[in-house]
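For this depiction, one protein chain was excluded, whereas all remaining protein chains were kept in their positions.
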Amino acid sequence: MNVFLNTIFNGIIAGSWLAATAVGFVVLWKSTKVFNFAQSYFMLLGTYLFATLDAKYAWPLALIAAAGITVIIAVLCHWLFMRNLVGASLFIPVIATFGIGTLLEGAVGLFWGPDDRQVSVPLYNIHYRVGDVHISGAQLSGLCITAVWIVVVILFLRKSKVGLQMRATAENHSLAGLAGMPVRSILVLAWAIAGASAAIAGITYTQQQGIESFDLANVGLLAFPAIIMGGLESVEGAVLGGLAIGLVDAFVITYWDPNAQFAAGYLVLFLFLLLKPQGLFGERVYDRV
Amino acid sequence: MEIQITGNTGLFRWRRCLHGLAVLSALLIATTACGTSSNPSGTNSANGTLTGSAYKIGVPCALSGPDANQDLPIVHGMETYAYYANHHGGINGHPVQILTDDSQADVATESADYKKELSEGALAIASCNSSAVAANVSYFNSNKVPVVSTSTVSSWYAPGANYSYIFSVSPSNEELAPLMVAYIKKALGANQGGGKVARLVDSIASAVALAQSWSQVGSGLSFSSTQSIPSTQTDYSSTATSVLGQHPIAMMTALTPVQQAPFDLALQNQGGWTQPWIGIFSAGDTDLKDAPSTYAALRYWETPTESAPSAKALYALALKAGYASSTDLESFWFSAGWVEAGAIITAMESCKGTCTSQGVDTGLENLNSNFLGITAQSRTTPTNHIILNSARVYAWDSSTSSAQPLSNFINLDPAPTSYTGKIAGQAS
Amino acid sequence: MTGRTRGRVVVRVEDLHVSYGGADAVAGLTVEVSAGEVVTIVGINGAGKTSALRGIVGFARGEPGRVTRGVVSVSGRRIPPNSPQASVRAGIRMVPERDKVFSSLTVEENFLASSPKREGRGFISRGLELFPELGRRRRAKAGLLSGGEKQMLAVAIALAADPDLLLVDELSLGLAPAIVTRLMKDLRDRCLELNLALLLVEQNAVAAAAISDRMLAMQQGSIIAEEQLGPTKAAGPALHRLLSQLGGGVQDGAQLPSN
Partner (left out) sequence: MTVSRRGLKWVLCVLGLTAVVGVCDLSLSSYWLYTVNTGLLLAFGAIALTVLVGRVGLTSMAHVALLAVGGASAAVAAALVSSWALPFGSLIAAIAGTIAGAVAGLAALRLSHFYLALSSLALSYVVLYIFQRVQFNSSHSETGYSASASNIGPWAITGERAWLILLAVLLVIVVVLTRNVLKGYTGRAWMGLRDREIVARAQGINVAREKIIAFAATSAIVSVSGTLSAFHTGTVSVDQYDLSMVFQYYAIIILGGLGSVVGAVVASVLFSVVQAELGNVLTSLPTSMPLSNELSLREGSVIDVLMGLLIVGVLLFSRGRSRSFVPWARTKISVVSTQRFRSYRNAGRCRRGIGST
């Protein structure tokens, strides 16, 4: 087997779910200016929901249902908490997301307990061998699901009128209101997309692990390097950032030290913050002075 | 200006509420000062035959959070033991009572829990966290508290001046390593040619230490570099890739289920694993397929209002745990708890206030006569590989005045043929 | 377009109060604007002109200001306070003072985003025929437009929505005088043509006077004087009277016609 090629493939797989969660994060950031530290806890929530539903129903059904419930809870968080913090100084909402994250972690721990749950692995018996690269059914399905979701989100933002209004609202809430855009429902929509992305990312990740555990909350923190690398403002950037960090991850694990993967990922983040804070695809500022 | 700055949020805008909080905390202090001890889950001394005062065992382990999947089974084992003992006349008529506290795998919290449980009348402590025990050695010594730990710190076996109150129920790394090496050689059988033995461990300190203490495999074999897998690892395929890339002819792992399952999966995805493979598991580990049912049973039982059927179910489990066979998957992670509980009970019994290692070790011998089936266990991975779980109990041998393994507590020798395929009666 | 009859009162604002948490920025504004009429509010900085316009539209949640009292009714129907969406639905559009376009969107996208439900291309073409020169820049990012073009775009969007009442805040701000007069004239023509009510807020009283039917002087949040501006001849003295009410505070006093 060819270690190098396999590592690249593994990196892409890891990158796919990182990208998915990063996309949700960026959409939320752009339209609400909330830097959501709770994103990985939404992943956790979605995954536990999935594990529960997965025991009863077919996994695609469980996936959709789990994502749906996560969306509802994300929207609730917006409705109960974040909505009322709009306009507070920038870091207040961030601290609030700390709170939401802790709340979610606690709630999951309380209702589901600490046991690790086994989830059904899709296409368990299928693996392909493309040249020297091994591809499992789970990886394939994960790749497809995340890819489809990302494409859907991007197309929605690019083509649909609501997506356009979302971008407009992201730039200027007051003007959007004056132009008669449904600003409130747009914010809700942003949270919904964020929640769904988190759930989908978490679930596809878990399906490739075959087991779901509490540490997912920490795992999700790898999305931040991806987001910063992509430049926080650009969905496409988030996707590329996710893939890049996934590759870094895979190579660190294969060739260096599995314990260093977080240190490595965040080292990348740190370098970007210092050298290129606007990231690879940071927003260009269209303003004539 | 400054008034406003300090004045607008939190406590200072809460001056009314603060009084409330103060009252609340005062109330809380009062409640404990009055000595209302927590009503621990899993004490059912409702049995009329039990006279004497309850033997209380403090069990500060992680009941919630990421580490709980390691510690819970120990707690369950202890509680099962208490249940079992209390339904068999207790310890000389004394009911056994387990005081659980959620240490959240945090040393400071667990240290506080020790003190709390002792203030609640605990006679002994069963710990899940070797760092916490290490941090409190002097405290245990000064208070003469017998402490039983699942840790693998070898220096704790031979009762020395420092560790006279600390007893471990699992084998030390140094003793385990040669056994495993011997086991691998045996498993490899004829083809003992040159080659690498892959070595994977959980990134928790004790597992890493375990790996470090593994000596040379010998006879042309050598270890590949140790890979310690953090439980938060995002990508197990890469680990599998790098392991398979080294083309090892055998593998030794000390992983948790959270790491084991995805690793197995990843191995399978990349062509699978057919060579000998030894896995050492912490007490917490269990076959994932069985976990839900077992936990369900225990959960029922933990509810203080215990309904007849669930009690029956648990009694059955307890019996099963008492007479575990070496291929019984559920039994092992009861047994770890049972060993601890048994060790502690007998320790307390022979201690009676002035606890000495001598007393506890004779206690362990009693334990030996009381218990069967505390032994190395095997489980099958999702890819049908036999993983050997290993656990041993040491006892004080007064003749050689040294720590000796209790002979019938070790079983490291299933037939090499059982490395591939399934065990009989093993659902896969 | 719609059956707006010339001279019928379109919007009636009664006793409007706007507050930013402290003292009222607008304390009891009462004004009527009828179809085809152009009314201008002048006043020194911080007099509350902008707040008055924003108050008429209302503030969204999370925005600093609040309408604390008063009623705004469009052709009889009173609209709920503090809900820009409702105001827009009721036919009020506003061109704010700055940040009047979405810089990161193209001209077309600006139109599209601000278009009402079930309206898209038609909206764009309608807007572009109001200011044909925007057509050339339709693919350009709005942030890269000149100040005049931005203003045109904003006005075009507002007009294309065919509102009953159009509020324009500081049309002249930061624009070359030539462009200002031209924009003003265009705006005036469009209003007469579409027969809609126009409420301006201006620093440049002279330029505004050229197109306004009525002019209100605002100070410390309330209207202190009002003048009908007839044909240009009478306009001069009237304007003078009005501005003198405001005291020397208006720099435009210097530019008063000397006749």
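Odds and ends about this structure:
Letters A, B and C mark the chains in the order given here, with residues in each chain numbered from 1 onward.
Note that in this section a residue touches a chain if its C-beta (ideal position, glycine included) is under 8 Å from a C-beta of that chain, and two chains touch if they have at least 3 such contacts.
Just so we're clear, the structure is a prediction, and the values are computed from it rather than from any experiment.
Across B:Ser53, B:Ser119 or B:Ser225, the single residue that touches the chain missing here is B:Ser119. Among A:Tyr124, A:Phe156 or A:Tyr266, only A:Tyr266 touches the chain that is left out of the view. Across the interface with the omitted chain, chain B contributes residues 1-13, 21, 24-25, 28-29, 31-33, 36, 38-41, 62-65, 68, 100-102, 104-108, 111-112, 115-116, 118-119, 130-131, 133-138, 151-153, 203-206, 208-209, 212, 228, 299, 302-305.
Residue positions on chain A in contact with the hidden chain: 33, 35, 37, 81, 84-92, 94-96, 98-111, 113-114, 172-174, 218, 221, 224, 228, 257, 259-260, 262-263, 265-267, 269-270, 273-274, 277-278, 282-283, 285, 287, 289, in rising order.
Note that only the chains that are shown with their structure count from here on.
Contact tally for A-B versus A-C: the pair with more C-beta pairs in contact is A-B.
If each chain is reduced to the centroid of its CA atoms, chain B and chain C end up 75 Å from each other.
A straight line joining the Cα centres of chain A and chain B is 35 Å long.
Our note on geometry: chain A versus chain C, Cα centroid distance of 43 Å, whole angstroms.
Multi-chain contact residues of chain C (touching two or more other chains) are absent. The touching residues of chain C, counted against chain A in their complex, run 57, 60-64, 84-85, 88-89, 93-94, 96, 99-105, 109-110, 112-116, 120, 141-147, 157, 161.
Contact residues on chain A toward chain B in their complex (touch as defined above): 1, 3, 6-7, 9-11, 13-14, 109-110, 113-118, 121, 127, 134-136, 138-139, 205, 208-211, 213-215, 218-219, 222, 246, 249-251, 253-255, 258-259, 261-262.
Contacts from chain B toward chain A in the complex involve residues 62-69, 72, 203, 227-239, 241-242, 244-245, 257-258, 261-262, 264-265, 268-271, 288-289, 291-292, 295, 382.
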